[in-house]
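What follows is a set of notes on a single structure, which appears directly below.
A single protein chain has been omitted from the complex, and every remaining protein chain is retained in its original position.
Letters A, B and C mark the chains in the order given here, with residues in each chain numbered from 1 onward.
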Amino acid sequence: MHQARHDVSRTEFQMERFILFSDGVFAICITLLVIEIKVPNREELNIFSDAGLWEYLSKHALIFLGFLISFGIIGHYWTVHHRIFGYGKGYTSGLIWLNLGFLFSVVLLPFSSGLLAEYASDTHMYLPYGIYAANICLTGLMNCWLWLYVSSPRRNLLTHTISAARIQLGLYRSLVVPLIFVLAFLISFLLPLASRFIPILIPVILHWGMKGLERKADLKDKDARSEKEVYAS
Amino acid sequence: MHQARHDVSRTEFQMERFILFSDGVFAICITLLVIEIKVPNREELNIFSDAGLWEYLSKHALIFLGFLISFGIIGHYWTVHHRIFGYGKGYTSGLIWLNLGFLFSVVLLPFSSGLLAEYASDTHMYLPYGIYAANICLTGLMNCWLWLYVSSPRRNLLTHTISAARIQLGLYRSLVVPLIFVLAFLISFLLPLASRFIPILIPVILHWGMKGLERKADLKDKDARSEKEVYAS
Amino acid sequence: MHQARHDVSRTEFQMERFILFSDGVFAICITLLVIEIKVPNREELNIFSDAGLWEYLSKHALIFLGFLISFGIIGHYWTVHHRIFGYGKGYTSGLIWLNLGFLFSVVLLPFSSGLLAEYASDTHMYLPYGIYAANICLTGLMNCWLWLYVSSPRRNLLTHTISAARIQLGLYRSLVVPLIFVLAFLISFLLPLASRFIPILIPVILHWGMKGLERKADLKDKDARSEKEVYAS
Partner (left out) sequence: MHQARHDVSRTEFQMERFILFSDGVFAICITLLVIEIKVPNREELNIFSDAGLWEYLSKHALIFLGFLISFGIIGHYWTVHHRIFGYGKGYTSGLIWLNLGFLFSVVLLPFSSGLLAEYASDTHMYLPYGIYAANICLTGLMNCWLWLYVSSPRRNLLTHTISAARIQLGLYRSLVVPLIFVLAFLISFLLPLASRFIPILIPVILHWGMKGLERKADLKDKDARSEKEVYAS
């Protein structure tokens, strides 16, 4: 660990800095998404009336759906990052680079969202959605790796021991988004338009589909604590 | 509450992180506004003299007014966010998503401001101003929801109990901006140009029109504290 | 003071949040400057060789000078903001809005820098440089106001009493940049090209020209402290 060479008085701020830098990247990415919703140029597009503007906007409504989904996904990964590092107390230089790799996949999202938006009306094209889904899968897998790295007991990076059930819960959670997008991409060959609405399932699954696993993890963590208390007494 | 699963030593930073992430989004949005004020391209627009540039700029003066108003509005919502979370000591995952929803409406503001700017000279069009006003209303309503969520006594997210009068004050305050914009939009059908200046009323109302309610809230809060002291003694 | 209504435990973070939000805006502005240096489009400009690119870049060298100066100016105002709030321990809602006004003038800088860059080769035009100089003057004056507001003894926003000499030093310092730009703008009527290099004087004046005043302020502050110690003993 590099960090051992720094004075202990600096450890907490070094950790916070590392997390706040990630937040900076998240905040910029989530805001840059809106840059891809181009303001329709009145002269280029000959839009000089409300009817013309309305027609343009309704024709490009899929772009807004895409923006909403991308915003939700980056927002989701931010909340996951927030949750993961809520357990963390230390870092290694390996973790810093793994986190940069994760941020790399997040930074690409405004591009692949933009690509999807640009070709939103060409529903016979599969590549834009494929690239977008691939990017989201990459983010999901990096997120999964990040969680396994941070939560691994042998690295001792957490504030307190957590149960294997909680580690598993985090693992499943991080795989929901990639799985749904692989599914949506496959369905897009049959039902191009409908497949765009599939990601709306994600919050449903993450909120209700995980209740059972969450209860189990809570229980196991509680057991672990009581046990520790027994040992301590 | 998810957060209960994190160690107490991390709670404060988790809360700060959540707030600073919001600030990042605010800071980027308020700065991105300026991107919508396009530097007039000298070759495209054949501007090769001060007179030409001046003509262009004065013709687009409404864009600067729009920029000023949008800056003021995002600035205003930031100060409100700052004030709300000055009372907060905890969060729930519901609050995180509610806040993301609020940020979503803020992130859209540079787009709807840009739309308004692009069609600023077409005073016969109502849609751009309508979309802009709708966006601001959305921000106002989300902000109102955020306040009701955080201040709700049963959620116990505040550092100390505040009076119902103060909760009400926050509610009224968050509704001033949407109301003024609905009004301005309606007036725009009669007086397209004049209606653009109506939002200038907002600071007047927020500063002077709320004095009475503020005094009442201060009084009630003081009472609540004395009472508590009486109980404590 | 609104802030009195928040719990004391939150004051420090509320203050830090207010400062870090400003830093976010500064960081974005100073980085957005580079967006105005357009990458020369190879197809539009028929640049297909090193010679062609070199010719283009050397013809637009003034843009790089402008970028350097704008970067230096935003950097300078950040250091001043950093210095001012190094003395601060509290805030008022007036200060928050004054600071937003200051940030407003900073946010405009990438636009007026871009305008200057776009018309850099039209040395017969005075308006772009005029707007740029006006923007910088506005920033300087807002900065001056901010300092007078924060340092005013009757507002009691500082961590410790500072001498009148130090308040004066801050005042003079914040006026150097606007004065130099007014001067440079006036000289631009006689010597358009040379006047662009005048801002290079700013660091010289700020570093060496203020030595005398700084020593005086240090002396007065020392006196004030010893006196206080005498009174305390």
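Here is the rule we use: a residue touches a chain if its C-beta (ideal position, glycine included) is under 8 Å from a C-beta of that chain, and two chains touch if they have at least 3 such contacts.
Everything quoted here is computed from the prediction, not taken from an experiment.
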Which of A:G24, A:G66, A:G140 or A:P199 contacts the chain that the document leaves out: A:G24
Selected residue (touches chain absent from view) among A:E55, A:D122 or A:D223: A:D122
Touch residues of chain C, complete complex, unshown partner: 16, 19-20, 23-24, 26-28, 30-31, 33-35, 37, 39-42, 47-50, 53-54, 68, 71, 75, 78-79, 82-83, 86-87, 89, 159-160, 162, 166, 218, 221
Absent chain, residues of chain A that touch it: 2-3, 5-7, 9-10, 13-14, 17-18, 20-21, 24-25, 27-29, 32, 35-36, 93, 96-97, 100, 103-104, 107-108, 110-111, 114-115, 117-119, 122, 124-128
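One rule holds for everything that comes next: only the chains that are shown with their structure count from here on.
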Identity of the chain that, by mean CA position, is farthest from chain C: A
Rotation in the CA alignment of chain A with chain C, degrees, nearest 5: 180
Length of the line joining the C-alpha centres of chain A and chain B, rounded to whole Å: 26
Residue numbers of chain C (touch at least two other chains): none
